[in-house]
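Entry: chain A
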Amino acid sequence: MNKAGQRASTPTHAVDDADLVLAARRGDRDAFRTLYERYHRRAYTLALGVVRSPDDALDVVQDAFIKAHKYLDKFEGASSFYTWLYRIVMNLAIDHLRKHRRHKPVELDETRLGDGTDRAVDDSLLPKILGGNPGRALMDKQIRARIDAALETLSDNHRAVLVMRELEGLSYEEMAAAMECSKGTIMSRLFHARKNMQAQLADLRGDGAPAADSSTDLPAAQGSA
Partner candidate 1 sequence: MNRLALAAAIAVASLGGLRSAVADDKADCSFLEFTATKGKEPAIDPDLKPLEKKLAHSAPFASWNTFRVQTKLDKTLQKSKAEALALKTGTANVILRERSAARVNLGITLDGADGKRVLDAKPDFQTGDWFFVGTSTPNAKDDGHFLALMCK
Partner candidate 2 sequence: MADPKPTGTDLELMQHVDGELDEAADREVELRIGRDPDARAKVDALGEVSELLRGHLELATDAVPARRFDQIWREIDKQLDLAAAPAPAAVPAERAASESVMMVLPAQASLWRRVTHWLDRKRGYVITAMVSAGAVAAIALVARPGGTGAAPVEQAVAHRPAELEALDTPGGTWTMMNVSDEDGAATVIWVTPEDTVEGL
């Protein structure tokens, strides 16, 4: 677990993934099915975060497992099966976006966020926005719609690193390998993705409702409700 309480990258199971991979390579379909059962939901969550559409995310998951099976012989075990699979999921998800051109293929212009107020120009993170109770906030459909809309504004790459980090707790190194870029690029993308998300959600008050008027003065931290 890291400081944010995110789960570690490698889950533990009674039968090791490595053994299942070996068995699957030998043609044991049940072994591959077990791998599917272990990781399909998490693969879906990751794909959903990137491609945004439930149906498309299911397609990505399906394609990812088919591809993983096809290339099982090439899986050398340098990373965990889990990490290897998620690399496939991410690549397919980003490919999917490129093919369907739902999102701008370029990075979001960092200096023009939301309504263009000055708060977005500087390169700093924003303080707390929801009064310390995100769990309760998620019960609100309106807030969930806002989160969805905020994700929609991110570029593909920003969304990809954000989702990989927040969902899977992948290290910068792991993400750099998955996206075939430098660790510095990952850090930069992640930083800006988080900042953009905060900016998109900044007008929400501590009780979760949108503020009556948008302001550069962000609400002070509140105790949990």
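Definition applied: a residue touches a chain if its C-beta (ideal position, glycine included) is under 8 Å from a C-beta of that chain, and two chains touch if they have at least 3 such contacts; residues count from 1.
Criterion applied: all candidates are chains of the complex that A comes from, given by their letters.
Just so you know, these numbers come straight off a predicted model, no measurement behind them.
Interface remark: chain A makes contact in this complex with candidate 2 (options 1 or 2, touch as defined above). On the side of chain A, the complex with candidate 2 involves touching residues 2-6, 29, 32-33, 36, 40-41, 44-45, 48-49, 54-55, 58-59, 61-63, 65-66, 69-70, 106-107, 109-111, 123-130, 132, 134-135, 137-138, 141, 143-145, 147-148, 151, 162-163, 165-167, 171-172, 187-192, 194, 197-198, 201, 221.
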